[in-house]
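Note that one protein chain is taken out, while the other chains of the complex remain in position.
Labels run A and B following the written order; every chain starts at residue 1.
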Amino acid sequence: MSSEIIPIKVPKWGLAMEEGTIITWHVAEGDHIAKGDEIVDIESSKIANVLEAPASGPLRRIVAAEGEVLPVGALLGVVADESVDDDTIDAFIADYQERFAKEAAEAGSAGPSPETVDAGSLTLEYLKLAPADFEGGVPAVLIHGFGGDKNNWLFNQAPLAEHRATYALDLPGHGGSTKKVDRPDLDGLTDAVIAFLDALELEQVNLIGHSMGGAVALNLALKAPDRVNAVVTVNGAGYGTAVNPDYITNFLGAKKRRDMKAAAELLFADSALVTRDMLEDMIRFKRLDGVEEALKAIAEATLLGENLPDLRARLGDIKAPILGLWGAKDQVITVPDTAALPENIKAHLFDDAGHMAHMEAANEANEIIEAFLEEQD
Amino acid sequence: MAKKTYRQAISEALFHEMRRDERVIVMGEDVAGGQGGTGQIDAYGGVLGVTKGLIGEFGPERVIDTPITESAIMGAAAGAATQGLRPVAELMFVDFLGVCFDQIYNQAAKFRYMFGGKAVTPLVIRTMIGGGLRAAAQHSQTLYSIFTHIPGLKVVVPSNAYDAKGLLIQAIRDDDPVIFCEHKLLYDTEADVPDEAYTIPFGEAEFTREGDDVTIVAFSRMVHLANQVADKLAKDGIEVEVVDPRTTSPLDEDSIIESVENTGRLVIVDEAPPRCSMAGDIAGLVAREAFGALKAPIEAVTCPHTPVPFSPALEDLYIPSAEKIEAAVRKVMEYKP
Partner (left out) sequence: MQLSRDDLLEAYRRMRTIRAFEDRIHEEFAAGEIPGFVHLYAGQEACAVGMCMNLDDNDVIGSTHRGHGHCIAKGCDVTGMMHEIFGKADGLCGGKGGSMHIADLDKGMLGANGIVGGNPPLAVGAALAARNLKTGGVAVSFAGDGSSNQGTTFEAMNLAVVLKLPVIFVIENNGYGEGTGVDYAVGCKDIAARAAAFGMPGTHVDGSDFFAVYEASREAVERARAGEGPSAIEMRITRFYGHFEGDPQLYRADDEVETLKRDFDCLKKFRARVTEASLLEADQLNAVDDQVARLIDDAVRTAKAAPYPGPDALERDVYVSYP
């Protein structure tokens, strides 16, 4: 019997999220929910996702109605044991709402903001999130894929940062990093990440790479084994499987949101996840001076035709343990036969996710990644 | 990403391009200001402060204060453009085009064609449009349709800070004469604007709202009113699609037609007078190309066929309002054949 009242709040998915729309509740008031249950669909302007229950117990109140638009941190509902009486719960809700309104009025949520670091000839932008009150495990560096940026980890970085310092960086030619890419091949990108580790004096890290970033992570583990504690790839390149050239061509060629949509829909098993804002961000990024040239150079040097890195023969040489995660419905990079992978690679498939498995199966992926990393700490 | 004003966005575009290409020059009345006075140079930086600071970085050879002499400014800019400079000439208020139109429409606009494709005239004319400042009949007009009428000119009407920067950089890099129309009431509006340089291609409409019931095509400041109306009507279950063409020449006809083919209803919002206007132009386009899709007659919300009145009481009636736009949308929604 616990008298604790646990609030369920609008989550903050990514730096830009300020509010969320309540789409569908999957549970009803009075239901007994378990921690990790999918309880409510919420949509930010960028993307929709499902919120998991933060705790187990009876869902005593649902405060936010479907269709409501609420700021990050606003109260959605409360979980509390049956022993807590209704008046206490009502008082808790009233108190929460009052404090929340007051805090919102007092200050815009001055959350962490991206920083830049000079790494060799490059300036790299990154977002650091770390536990506030303790050092945590071995830090993790998150490496996005081709055409992506640090914000691709919006569902992952904050949960992982509860346990360790996390650095989501922008690769050269991407995000807020230098757009001029002199070395667009895999070694060039890998050296950029090594320079990033040097610049931030990160001796040894866990590397979490998505897609092309997965290949960078694997390659880094080969080039600088001392720097790598563990590797996680999410629908990683480098396993010798084919990249869908349509994706690359459509992405490079897209000038309008409509054209970008055709490319972006290949990223997800559920194409409904592609929002207007997501497409707009991609288009806006591509309009920046130097981006088209950089992306084209990187695509040609690391992703297309014979230049697609095939690290299969060398994966067994990697000393660090490897966790390979795949969304089974990937339409961008063919999922390898996980049974045929070297023994040092632990594989996991998400049946209902596509290329962006860390977004589509975010909650599950976060748990698997954190459990894996904890084993290696 | 930093929020920046329309004014800052335009200023950044000028700084970017002047740093990038020394052939880019800025010329006009009081673009710096204070030359020949007893006080400071760069006293104005343009009457609304958009070009402030340019002369300090680029000097008087590239940031050229001119006498009040619009014909000479436009003609000299056009001539210089044919000879390898990339001038950004300022026609402070678009109303002043009357003083200098020949240099723009008989000269700059026609060189390429008249000279058999041999001339290149990379000229940008920045100018202010629009009412709302009680600036009366000769400082408040919305004249982009006049330029749009002239073959050889490209015409840009940015509705927000993000577009303003990308479109101005595109305009400066473009090899044709471009009329860049800035709405006076938008200078202090803010949007997310990247620090880096970027370009937005001409002839690509932006859908600022998406919906299946009614298409609103709106220009410049009117896009904001259209968005307000769309947001309001969404609560009543009317889904309004707002199309901001961003450039009137070239015009993204495909996006407009595509949208009307989906919604079957069209409201055009144009701050200019209604005759020979963008409103008329687009109504004609849709009547020709998407007649079969129309479920209701096309509505146009424009100012009346009068000069811009001075009195606030009259000017408020003159400029299209959110209320008038909403009424037009409801009218096309409720139309029964």
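In this section, contacts are C-beta pairs under 8 Å (C-beta built on N, C-alpha and C of every residue); 3 or more make two chains touch, one makes a residue touch a chain.
Just so it is clear, the structure is predicted and the values come from calculations on it, not from any experiment.
Counted over the whole complex, the shown chains touched by the missing one are B.
Of B:27, B:63, B:77 or B:135, it is B:135 that touches the chain left out of the display. Across B:12, B:29, B:182 or B:271, the single residue that touches the chain missing here is B:29.
Subunit B residues in contact with the hidden partner, per the touch definition given at the top, are 29-30, 33-40, 43-44, 47, 65-72, 95-96, 98-99, 133-139, 304-307, 309-314, 317-318.
Definition applied: only the chains that are shown with their structure count from here on.
Chain centres here are Cα averages; for subunit A and subunit B they lie 39 Å apart. Against subunit A, in their complex, subunit B makes its touches with residues 162, 166, 194, 196-201, 204, 207, 210. Residues 179, 255-257, 276, 284, 287-290 of subunit A are the ones touching subunit B in the complex.
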